[in-house]
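Here's a slice of the assembly, chains where they normally sit.
A and B label the chains in the order they appear, each numbered from 1.
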Amino acid sequence: MEELQQRAQMLIEALPYIQKWAGQTVVIKYGGSVMTDPDLKAGVAQDLALLRYVGICPVVVHGGGPQVSEMMRRLGKEPEFIEGLRVTDAETMEIAQMVLVGVINQDLVSAINAAGARAIGLSGKDANLIVASKKTSLVGDLGQVGEVVSIDRTAIDLLTRAGYVVVISSIGIGLEGESYNINADTVAGDIAVALEAVKLITLSDVPGVLSDAADPASLVGELTLAEAQTALADGTVSGGMIPKLESVIRVVEAGVPFAHMIDGRTPHALLMELFTDQGVGTMIRR
Amino acid sequence: MEELQQRAQMLIEALPYIQKWAGQTVVIKYGGSVMTDPDLKAGVAQDLALLRYVGICPVVVHGGGPQVSEMMRRLGKEPEFIEGLRVTDAETMEIAQMVLVGVINQDLVSAINAAGARAIGLSGKDANLIVASKKTSLVGDLGQVGEVVSIDRTAIDLLTRAGYVVVISSIGIGLEGESYNINADTVAGDIAVALEAVKLITLSDVPGVLSDAADPASLVGELTLAEAQTALADGTVSGGMIPKLESVIRVVEAGVPFAHMIDGRTPHALLMELFTDQGVGTMIRR
């Protein structure tokens, strides 16, 4: 009986957060590195289903780098990177699309459906959702690596208004019909901006911004846009965190009120972020 | 951190129940005897707000007998009852309407609004919602005590579809424009039937059906319609429980799948009933 009471009490404590976010769009970037644990993935799917039921519109953009690399190796092709970007020849492009659209997206869709919501997967080729162009690089030809030219939100709106959770693979289509492999963080940001989302939440394998990269306890809970720009400029952040933070700053600058970097290895981190005051990870806001 | 995890876990455990009841109408009879504790009332209002946010349509019918009697005494009039029904002369009728519509309904509406949902109060006179006729009694003239002739669900549907929690006072209007005081349990049942609700939940100051009236531990968790009819016939239930059980049986017979009698003195009993397997109180089902 007491346990029932406690459970009811927890639901009631979530009420103010539900009210706060109901009717809003939240874009979630779900990274490839935190998809491998099936329990964690099932947990993310449950979180997404719950968000949908309490009236929030979650839109998911997923990555899948490790999975693409693995399939390349199975097909006898060694992955190659320039400044963290995958060099993408025609064969790599086909493998990337095949793995992202045909495996990872479908798995995520199935997991969300199993959690009781209704999900539909899209790639940037569906309905010409993500029009892209070739990304140029000073250090070498990246092949079919693209950058976003425009997002057409029509199909996403149609599906979210009808109650679906939309799951998007970061594949783009060029004006001449050519395929592009695009960084999923970038796509997630551009989609958050296009959908006028209230939040972009990035689920990856880091706890957030650390003031001391070696010390997980040095997690910075919140940064204003100005502080985040300063942290970049004065070297507070370093290594792989630099492009992540740059990406998030760009999104907040473009008008998304809140961007979060949270640890996807924590079970139900999404709910902990959305339904508590403390939140988890690092929040960047205007 | 652990507490956040636990909180998230509790939300996730509610997910199957949310899915089960989302989009359904649940009629709640909120009895006058369990309204006096302000904390309990605020809790009921929070429960109703939460139900609304997770996609359930709660419709509330309230009582208020003790409050009417108190106002009668303040105005120098002694309440009189015949077989548990209030003898209702013109003055009593005016006082009952004044207290139910002008005080109790408004207080409940305000509490629900304060909990973050949007509520609107109606009486059976609004939009001719409850058409009633004089109830005849073999033991004496009850005055303006009425029984339901018909329910017009149009206004309730309009408001619930627009997202409002509708709170209804059990006052009826006669075909000649005369006012009627109607038993709130009866009105709640008729409204549950008219709205094709999935559940009628009665919140009162008893724990449910007891197999031994003197022993609260003898609570019967669940009765089929047939068992409930037998319990009435063989004297398992007695006293004030008889009319309550009769009323609930009538509703289930009329097609409402589930009727619950739960203890309104338990904080958040509504959520405990809807969002756990055990439930609380007694459930009567087909």
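By our rule, a residue touches a chain if its C-beta (ideal position, glycine included) is under 8 Å from a C-beta of that chain, and two chains touch if they have at least 3 such contacts.
Just so we're clear, the structure is a prediction, and the values are computed from it rather than from any experiment.
Of the identical chains making up the complex, 2 are displayed, while the complete assembly in this file numbers 6 copies.
Criterion: only the chains that are shown with their structure count from here on.
Subunit A and subunit B, compared by their mean Cα positions, are separated by 45 Å. Residue ranges of subunit A in contact with subunit B, taken from their complex: 4-16, 18-19, 22, 43, 46-47, 49-50, 53-55, 115-116, 266-268, 271-272, 275-276, 278, 280.
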